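For this depiction, one protein chain was excluded, whereas all remaining protein chains were kept in their positions.
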Amino acid sequence: MSVKTFSIDGQIISAKEGQTILEAARDAGIFIPTLCHFTGLTNVGACRLCVVEIGNSPKLQPACTTKVIEGMEVKVNTERLKEYRKLILELLFAERNHQCSVCVANGNCELQNLAIKLGIDHVRFEFRYQNYPVDISHELFGIDHNRCILCTRCVRVCDEIEGAHTWDVAFRGANAIVITDMNQPWGESESCTSCGKCVLVCPTGALFKRGVSVAELQKDKSHLEFLIQAKVKKQWIR
Amino acid sequence: MDKIKFATVWFGGCSGCHMSFLDLDEWLIELAQKVDVVYSPFVDIKHYPDEVDLCLIEGAVANEEHLEQLYDIRKKTKILVSFGDCALNGNVTALRNLHGEPDKTLELSYKSLATLNNIPNFDYKKIARLIKKVKPLHEIVKIDYFLPGCPPDAKRIKYFLEKLINKENPVLEGELLKNG
Partner (left out) sequence: MDLAELLEIAEKERRRKKPIEIHCCVAASCVSSNSQSVKDKLSELLSNTDLKDRVEVVGVGCMGLCSKGPLLRNSVTNEFYCHVNLDNVSEVLKDIQGQKARIEKLKIDDPFYRKQMHIVLENSGKIDPESIESYIAEGGYLTLYQVLHEMTPQEVIDEITKSGLRGRGGAGYPTGLKWSLVAKSQAEKKFVVCNADEGDPGAFMDRSVLESDPHKILEGMIIAAYAVGAQQGYIYIRGEYPLAISRLQNAIKQARKYGLLGTQIFESNFDFKIDIRIGAGAFVCGEETALMQSIEGKRGTPYPRPPYPAEYGLWGYPTLINNVETFANVVPIIRNGSEWFSKIGTEKSKGTKVFALAGKVKKTGLIEVPMGITLREIVEEIGGGVPDGGKIKAVQTGGPSGGCIPASKLDTPVDYESLISLGSMMGSGGMIVMDDKTNMVEVARFFMEFSKDESCGKCIPCRAGTYEIHNILTKIIEREATQDDFEKLKLLCQVVKDTSLCGLGQSAPNPVLSTIMNFEEEYTSLLKKDT
């Protein structure tokens, strides 16, 4: 396997052939914000938080799907990128109802943590306050669409790791929501195996274990990570 | 040095932010050396005075009185701070927006979801009418600083006030910036 050398913000980095900019950056301990990426699942380039500048090209590229090319000069922390990322996150906060103070994931949420990390203290867009449904028809889990950011991690983990493909996305644009089976209540889904992987990968409080209260949601991902490692790297030992 | 004219205001919030303010404990005594509290739920002053240097507003704009007051306060205040989540993003106060018109909220809270089962007969001459949609402060007037938290803990408030009193820019980072 050949090695590629390139730079991130001037720092020389080496990457394995076929690695994405995001993977190489993480290996080197460089932070690039992400939301839709989840190690081991297909990258879909949907959240656009990981966009980076490459060379002098005015076009931005997502780090999660762009492969490293020998000698490429990547910038991940320019003022422009910082401004853009903040704005994208603010768009998310304005879109649905993220009242952290009354969320099961408060303190344990990737969206909340990222907002902190990117220094967001308020949202410049008018909140939309659309009332989304909450589905608690499943006996173990629930989904609160008010907290969903449409990262599709649940869709991918269910399809790619569990193999059930219970989740998918329906409708388009601002009306898009994740659905179970043919848009029927989760509790009536015939394909759902109740494995709970979707709940583990959900970055926010959208998917939750029933019975947990505000700020109580904890996600122990070790079992899932073991499965993903087994699938991706063919390593079956813990 | 002249004392800073300091105000705190309580709009549509649970007063938790003000409670948290009281958690400043003995630092309040130190603060009192530096500021004159010219208006606050803690003191009995009826009218918001002119030329206030610094004002923290707790809560979202939920009724017509808040709205009117906010415009007035903005005119009379140098530095305006959104104090707590409700002020800066509506938070719990704004949850009623999900149900549409305010009447619908009253109906839900006093009738269909309540045990008392009757909507009190509000005398809107005595209390302020609810506005259609609860809004965070910065959607209505220019806000200079944002102090998040539900409620912001005393540590954050202290950091913020120290900076502002020393005419420095408070920059919240990490745990200090957390909503909720």
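Labels for the chains are A and B, by order of writing; each one numbers its residues from 1.
By definition in this document, a residue touches a chain if its C-beta (ideal position, glycine included) is under 8 Å from a C-beta of that chain, and two chains touch if they have at least 3 such contacts.
Just so it is clear, the structure is predicted and the values come from calculations on it, not from any experiment.
Touch with the chain omitted from the figure is made, among A:31, A:125 or A:236, by A:125.
Looking at A:91, A:182 or A:232, the residue that reaches the missing chain in the full complex is A:91.
For chain A, the residues in touch with the chain missing from this view are 43-49, 51, 58-60, 62, 65, 83-84, 87-88, 91-92, 94-95, 124-126, 128, 149-150, 152, 168-169, 171-176.
Heads up, the rule we're going with is that only the chains that are shown with their structure count from here on.
Within the complex formed with chain B, the residues of chain A that make contact are 93, 97, 99-103, 106-107, 112, 115-116, 119-123, 126-127, 129-131, 215. Of all residues in chain B, those touching chain A in their complex are 82, 85, 88-92, 94-95, 97-99, 133, 135-136, 138-139, 143, 146, 148, 150, 172-175, 177-180.
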